[in-house]
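The structure appears right after this line, and notes come after that.
Of the protein chains in this complex, one is absent; all others appear in place.
So, subunit A:
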Amino acid sequence: MPELINANPTIYATSKNSLRVITADDENEDIEDMIDSREVFDLIRSISDPEHPLTLEELNVTQLEHVTVDDNNDSVVIEFTPTIPHCSMATLIGLCIRVRLLRSLPERFKVDINVRKGTHQSEQAVNKQLNDKERVAAALENAHLLEVVNQCLTTAYARGTIKRHQ
């Protein structure tokens, strides 16, 4: 097995952000539900980490508080926290989030994905790469990379419902 970048990361319990409860309003045909930060967080929380069989939420890479959504102005801003400041997986994780949202959000949204300030040594380079449309498109031309991204996204449907043995 190849050496892992971070072999023994801290694991966080996911229950404080447990599942979104379906309300009567949600089931009422006539009420319009806005897209909110919770909904977007639900989209990305259960993406798998490329290194561990754990979700981004369990590793505290994504947090509800770091997702900002303005439905009226078509804007989404995501900040994520790499597990360690020299994590070379940061771009890949960002790319997974980017692809997940490309596939899941209406096209009208402008999505910004950034490393949380001060949590990564090449913060700016990573940010630049993640928010450059052409570079993202070029990265996805790479069949191997796309395969890895798709692999990480296979668990995304769970929206926090993956519970490991207690």
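Brief remarks follow.
Simple rule for what comes next: a contact is a pair of C-beta atoms (placed from the backbone, for glycine too) under 8 Å apart; a residue touches a chain by one contact, two chains touch by 3 or more; residues count from 1.
Methods note: contacts and distances are computed from a predicted model.
The chain not displayed here is annotated in its UniProt record as "MMS19 nucleotide excision repair protein", chosen from "All trans-polyprenyl-diphosphate synthase PDSS1", "Transcription initiation factor TFIID subunit 10", "MMS19 nucleotide excision repair protein" or "BING4 C-terminal domain-containing protein".
Within the whole complex, the absent chain has one touching residue among A:67, A:89, A:105 or A:130, and that is A:105.
Listed here are the subunit A residues that touch the chain not shown: 1, 8-13, 15-16, 18, 22, 26-27, 29, 32-33, 35, 39, 43, 52-54, 100, 103-108, 150, 153-154, 156-157, 159, 164-166.
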